[in-house]
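Just passing along the structure, written as structure tokens.
The complex is shown incomplete by one protein chain, all other protein chains being positioned as in the whole.
== chain A ==
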Amino acid sequence: MQIKTHSIDHRDISYPPGGILLWIIIILELVTFGLGIGGLVYYGNLETELFHTSRLMLNAPLGMLNTLVLLVSGYFMADTVAKLKSWEMEASKRSLLLTMLGGLVFVGLKSWEYYEKLSSDIEMADNMFFTFYWLLTGFHLAHVLVGLVILLVIWINMKSKSMAVELADVESGAAFWHMCDLIWLLLFPALYLVF
């Protein structure tokens, strides 16, 4: 594996770590989820009791565990980039694998949570709280799955001896993965804890 690096000054407004296009997406995604959470709060204030009883039907400990899983996965993602910058290829690949493992555990736990809800006949159309629950967590899960595909492509490139890996590409993949963390850090307390 070869690493292609370019000297980039991240202090330049056009070159944030991960690339300007990805950062535009990150800001837009945060605004979009922020509006979704804003809608949740708005309807929550209209139907306080309903939102409270519905919130109590969610599995908060499982959500907390998923938060820890994503944070640890985010640590390994940051470690992947750090190791790549210090030319520790094998350690970098190992960290990326652990990042993806964390993502898979998150998907597994989320699938279990969805299975629990569907087994209890809790669906999107039940009430406004569960409409927000399914939409917001579902869109977030879709982002995690896309992130996993991006990381898998990067990992395959890193494993292949004939392919060169751009550090900037790995940084972009990392920024996307951390975006999933950021969204979850706002989504989890808003949905599972405060109502």
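Going forward, a contact is a pair of C-beta atoms (placed from the backbone, for glycine too) under 8 Å apart; a residue touches a chain by one contact, two chains touch by 3 or more; residues count from 1.
What we mean here is this: contacts and distances are computed from a predicted model.
Note on the omitted subunit: UniProt lists it as "Cytochrome C oxidase subunit IV", one of the names in "TRAP transporter large permease protein", "Cytochrome C oxidase subunit IV", "Monovalent cation/H+ antiporter subunit D" or "NADH-quinone oxidoreductase subunit F". Per the touch definition above, the residue from A:Ala60, A:Val105 or A:Leu135 contacting the chain not shown is A:Ala60.
In the complete assembly, the contact with the undisplayed chain comes from A:Leu71, out of A:Leu71, A:Leu118 or A:Val153. Contact with the chain not shown here comes from a single listed residue; of A:Ile37, A:Leu58, A:Leu141 or A:Met158, that residue is A:Ile37. Hidden from this view is one chain, which touches chain A at 10-13, 16-18, 23, 26-27, 30-31, 33-34, 37-38, 41, 44-45, 60-61, 64, 67-68, 71-72, 74-75, 77-79, 81-82, 85-86, 174-175, 178, 181-182, 185-186, 188-190, 193-195.
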